[in-house]
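In this view, the complex is presented without one of its protein chains, the others remaining in place.
For clarity, chains are labelled A, B and C in written order, and residue numbers in each chain start from 1.
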Amino acid sequence: MPSLSGDVGGLRLENPLILAAGILGTTGASMRRVALAGAGAVVTKSIGVEPRDGHPGPTVVRLGVGLINAMGLPNPSYRVFQEEIDVAREGGVPVVASIFGSSPEEFAEIASALDADGFELNLSCPHAEGYGMEIGCDPANVEEITRAVRRAVSVPVWVKLTPNVTDIRVLGIAAQRGGADAVVAINTLKAMAIDVESGYPILGNVIGGLSGPAIKPVALRCVYELSGALEIPVIGVGGVSCWQDAVEMIMAGAAGVQIGTALMGGLEVIGEITNGISRFLDRKGWSLDDIRGIARRRGSSASSKEYPLSASSTTSKSFDEGETHKEVL
Amino acid sequence: MPSLSGDVGGLRLENPLILAAGILGTTGASMRRVALAGAGAVVTKSIGVEPRDGHPGPTVVRLGVGLINAMGLPNPSYRVFQEEIDVAREGGVPVVASIFGSSPEEFAEIASALDADGFELNLSCPHAEGYGMEIGCDPANVEEITRAVRRAVSVPVWVKLTPNVTDIRVLGIAAQRGGADAVVAINTLKAMAIDVESGYPILGNVIGGLSGPAIKPVALRCVYELSGALEIPVIGVGGVSCWQDAVEMIMAGAAGVQIGTALMGGLEVIGEITNGISRFLDRKGWSLDDIRGIARRRGSSASSKEYPLSASSTTSKSFDEGETHKEVL
Amino acid sequence: MRFRPANLVIKDVVRETAYVSTIRFDRSLDPTPGQYIMVWVRGVDEIPMSFSAPDSITVHAVGDATRALCALRPGESVGIRGPFGNGFRLTGERILLIGGGVGVAPLAFLGEDVKTRGIEVTSLIGFRCREDIIFLDRFRRLGDVILTTDDGSAGIEGRASAGLSEIDLNDYDQIYMCGPEMMMIDIIKRCREHASRIQASINRYFKCAVGICGSCCLDPEGIRVCVEGPVITGDRLLESEFGRYRRGPSGMRESCY
Partner (left out) sequence: MRFRPANLVIKDVVRETAYVSTIRFDRSLDPTPGQYIMVWVRGVDEIPMSFSAPDSITVHAVGDATRALCALRPGESVGIRGPFGNGFRLTGERILLIGGGVGVAPLAFLGEDVKTRGIEVTSLIGFRCREDIIFLDRFRRLGDVILTTDDGSAGIEGRASAGLSEIDLNDYDQIYMCGPEMMMIDIIKRCREHASRIQASINRYFKCAVGICGSCCLDPEGIRVCVEGPVITGDRLLESEFGRYRRGPSGMRESCY
């Protein structure tokens, strides 16, 4: 089996599959469980300065194509969160603390206070007033906040970007300028759902963020655009639910791949994806490095109308039809 | 049966369901066929100044959650398109010409030359260099182009907006200021797909636009935001594939609803949706006006934590479980 | 599969006590006893509720959402997601139900469900006082009932555990439990040797109810109570945070009550 280990945004990971922020990340025990289920690293729930209960329910709407959530950044504040990080670390993989704040100072305050293997700056949550994408849409904020955290800590700093902008590359460049070790793309798309029987918006917060298979094509485009524009690595997230999705992300240029909504189907999906990637590389005789960003190299030949490179010299028989892209939750 | 007729963006329609631009809109005969299948109005393929063959194939990627297309605005130019509009009009419903250009002058040139029941300005196509969203992301362009067409013609002018921006309301306000009779939201989301067997981006143009069920939650949010910010009507489009989707759009504030990708399943869906809306209104004893924008009125009570209004006094037995929201293609 | 909240019309609302009402819907949701639904009281909140029958929930009005729920009238409706969760696993020929307060609701449903299969049911149910008693008739129809009240106004005086002396737990193949956390942990600890035969329906703070947000996770295993529970066996509870602490909506540890 080919090795899946490598450096992802300044951390050495056994495999590139990472638990996404806000998914089973409230308690240390649950992150430890995800780590033991095979994740290469885990990211915590986003943690702020003060405790927050989050938005009233419903906080999620499940759709056939994904999930809309408006949790509202519930968290117990960084003051009580170190113990959760410590428990999560017993899982034996790096624990990245996702943090949010309303200013560079708040971000730096939290990052300085927590001992974690890395920090992910949530500049992208689409449903919390005064936080997340409300400040993260402005490249000047992104740069300044990144720099503040970069100065405050010595571990890797990742910046999680919102796709709800005209050009995500501008945000990526700002993060890079601020000293980020990697960008993470994407957070959820601003979305809503209405209950036709009553006319009520379903989410307690009316507007929330769309995740799951629906957003994967958008996430992939963002990863492709960012990896073409940046020198720092890009970590892909959004709708990954099978190994093919993860391979697509890596082919678009991702150094690592985060997984969130797909865990709704159970933690087994982690092992299924990492095994799937291994089997795929094995069948093709490729390494992770061989396929990372391959879409850009291939894509440029498309426009130049060159003769195609041979896609594969193995027979398609080895491609199990049962392993087709699982497009829906 | 309750009446579905009414004014939509300056046009009197028998029902609010409208064929979306670029869907079966290349030939007059095919638009006539869609009209005869029950659409309240039809919008043509986007027409430009010069003939364009469009992008090399593949031009579409079908996913479980939707479709990604990069047609590349193929069109025979407005110089030969009047005959198609004339044939389309034999369908007995208004024919709206979708047009695109790279400047206010080009837009005005095309609009002045065509005799149609209305114009829809494509300021939102995400995969054609120099056109569509490349110019339509800038509110100044939107306003200027809208004004130029508004001056050139006397029929209703609709402006189709891109969701690939931070705040779509800014574009809506620009269109309104330019004199638009309505805005149409949304065009597709910038997206891509990669073939894992070969590493090639699937679309000939690499990047395309995502449509279908995947984008409906985003479209709904855009319609909700726009209808709260504008005085002119909003026409909703994006992922509508069953009557519930159409009702959701209207509840979010849409005056009319366009349908595109769902026609992949056959033209019958048009009748299914309009019938579904009628039956729903009938069962509830509501009119289209009663439900238009209801989500905003309900939504505001959510935050004030008032006691709930009764959703319905009919029994849920009349809600056929077979009629659940069809979330996937 | 249905994903969005379904519209459920209320058929009737029966006031059981001053603070507890049973809300019956106009159709059954075909749940397993012990399963729950997320009930969306539109404009207020969405909260978890166990079934007290295939077509009803029994609600203790303790806050905004439960109060709003109890104030709904027949013909009005709620949105529901579910049924969710594992529910009680039926095993054995003779079973014991131990319930406290509104926690007796899912047990009454369970008892009625298993009774049709010829299973022998004994119930031990406790309330604060005579006025709080609910479903006594339903339990009597199932078999022997031991009743306790904290103030002795009916039945044996004391917590439900006071009724334990009336029975021999060895007589039962399985023990099903639902009630206040301190009551449940107290009983589980008293009869540790039977812990693996105890199935307890527990409460944690549920938000997503689909096993993804992490709000309901039980230390130290990280059990997602919303999907792997709400019914957990006594032996697993003994090794957990249960009875020591729980987490509030922010994820902050709180004492349990």
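Observations on the model:
Here is the rule we use: a contact is a pair of C-beta atoms (placed from the backbone, for glycine too) under 8 Å apart; a residue touches a chain by one contact, two chains touch by 3 or more.
Quick caveat: nothing in here was measured; it's all calculated off a predicted structure.
When the omitted chain is restored, the residue from B:25, B:126 or B:156 that touches it is B:25. For chain B, the residues touching the absent chain in the complete assembly are 22-34, 45, 51-54, 56-64, 67, 69, 71, 74-77, 80, 87, 193, 195, 197-198, 200, 202, 204, 260-261, 263-264, 266.
The rule is simple: only the chains that are shown with their structure count from here on.
Chain-level centrality, scored on Cα centres against the all-protein Cα centre, points to A. Spacing of chain B relative to chain C, judged by their CA centroids, is 48 angstrom. Averaging C-alpha coordinates per chain places the centre of chain A 31 Å away from that of chain B. Here the spacing of chain A and chain C, counted between their Cα centres, is 37 Å. Looking at chain B, one finds that residues 298, 302, 305, 309, 311-312, 319, 325, 327 touch two or more other chains. With touch defined as above, residues shared between interfaces to two or more other chains in chain C number as follows: 3-4, 7, 42-44, 77, 79.
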